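Note that one protein chain is taken out, while the other chains of the complex remain in position.
Each chain gets a letter, A and B, in the order it is written, and its residues are counted from 1.
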Amino acid sequence: MNTVKRYLRLYRVLVAQFLKTIMQSRVDFLIGLLGFFFTQVMGIAFLYLVFQQIPDLQGWTLDQLIFIYGFAQIPRGIDHLFTDNIWLVAYRLVINGDFDRYMLRPMNIFFQVIAEKLQPDALGELLIGTILVVRSLTKGIVIVDGLHVALFFVSIFAGALIYTSIKLFFASLAFWLKVSGPFLQIAYDMANFAKYPTEIYSKGVRFLITWVIPFAFVAYLPASFFMKADTSAGVVVIECGIAFVFWWIAYALFHRGTQVYESAGN
Amino acid sequence: MRKGLRIYLPFAANELKRQLAYKGAFYLFILVHLFGSFISYYLWIAIYGSSEKEVIGGLTQSEMVVYVFMVYVTASIVTASISTIVSDDVVKGTVAMNLIKPIDYRLSLIAMASGNMVYRFLVPSVLIWIGLEIYKIKVLGLAPVSIAGIFLYLVSCVMSFLIYVLFDFCFGMLAFFTTYIFGMRMAKEALLGFLTGQLIPISFFPAAMQRVFDFLPFSSIVYTPVMIYLGKYTGETLVFMMLRQAAWVVFLYVAGSLIWRQVTKRLVVLGG
Partner (left out) sequence: MKKVNHMIEVSHISKDFVAPKKYPGLRGAVKGLFSAEKVIKTAVDDISFSIDTGEIVGYIGSNGAGKSTTIKMMTGILVPTKGTCTVAGINPSRSRKENAQNIGVVFGQRTQLWWDLPLSESFTILKEIYNVSDTAYAEQMEFLNRVLALQDFFDRPVRTLSLGQRMRADLGAALLHNPKVLYLDEPTIGLDLVVKDNIRKAIKEINEKYQTTVILTTHDIGDIEELCSRIMIIDEGRKIYDGSLCELKDTYGTKRKVSMEVKQPEKIKGLCLHELLGVQEAECSMALNLENSTLSVTFDKHKLQVPQLLSAVMAVAEVKDIQIQETELAEIVKEIYNHGVGGAA
């Protein structure tokens, strides 16, 4: 228990320092937020333009698709907020030898990596996600009862863990490949496409997005559970299972990576 | 002048070498990068499947399939990003070092981007292009592209490349005026993906917006070359479109030079 308290205290200290640095340049922070907001809006614009030409997409209406889109942003935003520094592992830390610092301290290395940085841009994703989910509530397309609401919160945190696990997995490849940024980017980008109903894809693709890089379980599948009364809550249960399994795999790889780590030259 | 340009060859060669050095990334890159376009492909099939019309936004389903992959091929050739390098140089203060060297900073960046472009063309664009063309003829039953068509497409691509690089250069220099352009770069990339026709053909936009786009360089970057390839531009329209591209190249070149002059005057170096 002592260690947990210690880590919490540490996280608070590190985060407070980080926020102080951010607040020093408020304009930059706002611009960053705006930029990210923009990125999300484009996705909606795409849907909107498409639906000018068609009545529905394989049975799904625009409003429903917008809910899926918004719902997808929330776990993504949560992960983005806390674990953005993982990207640096994939792109730089391993190569530059900056990792040495982490290894020399008597603290869990993964913790050090993520405590170093909080990403305020993520608030853009969370904001858009919340707005769109609320909009969907007002349009009456989402089921609202005790079970669904509870599972909603479970799902978004499980979803965030899946995001983190996938990021950590690909980032850890950097210990062997020196730079794994491009792979991480591609894997991460696949999440964008799992915002759409997976029925539109061929079997192979559906399998990939559902079980290999399981973003379908973060967005589409739980979202359809929240919209349609005849789907089973098992979807969320599986999502949690996947979250734990993938986290375990990713962390094991990361840990192995720190042992294989070769540091930089002089 | 020609001899002078040769100084920049090492930049291109180095960039190419650097990319080739990351062996693992090279192999996987080919495979996984295609996923994005395939998913777009499925999406469009579903969209056409949900519509009663055969032609949406001026394209049939087959043409849209070609569109999706040609956008990939074109974008990968054309969008070699240098604004990151520029803004990095500003933040790190190394931009001053670049001014000391007896070479044109912008030209060296363009040369670097060219090396990047060659790499991106070889990996995997050429293969995909060929594969797409075969698929187009055998499966979709469309007519093969003519030699003239290929030539025009490539010329258009080169101009697109220049438009993009010159634009990115101007954009990168924003780093001189605001210390933090990361957010703006994200906005730029999102906007560009949209406005260049990568996400959705320009023809899908409401007519009023399309008129506005006519005055912006973005549609010339990806949409124009792909439309040329699809044979959608002929005769006068074709000439007009390509001339428009050329005009943008000139305009952005001049704009870049002007901004550069302003910037070197008030060099605020951070860090260093």
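In the analysis below, a residue touches a chain if its C-beta (ideal position, glycine included) is under 8 Å from a C-beta of that chain, and two chains touch if they have at least 3 such contacts.
In this text the structure is predicted, and so the values were computed from the model without any measurement.
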Which one touches the absent chain: A:G59, A:P106 or A:G146? A:P106
Please pick, from A:L14, A:L127 or A:I141, the residue that touches the omitted chain in the full complex. A:L14
With the missing chain put back, which residues of subunit A would touch it? List them for me. 6, 9-10, 13-14, 17, 20-21, 97-98, 100-101, 103-108, 259-263, 265-266
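Keep this in mind: only the chains that are shown with their structure count from here on.
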Can you list the subunit A residues touching subunit B in their complex? 25, 27-28, 31-36, 38-39, 41-42, 45-46, 49-50, 52-58, 121, 176-180, 182-183, 186-187, 189-190, 193, 196, 199-202, 205, 208
In their complex, what parts of subunit B are in touch with subunit A? 22, 24-25, 28-29, 32-33, 35-36, 38-40, 42-43, 45-47, 49-51, 53, 56-57, 178-180, 182-187, 189-191, 193-194, 199-200, 204-206
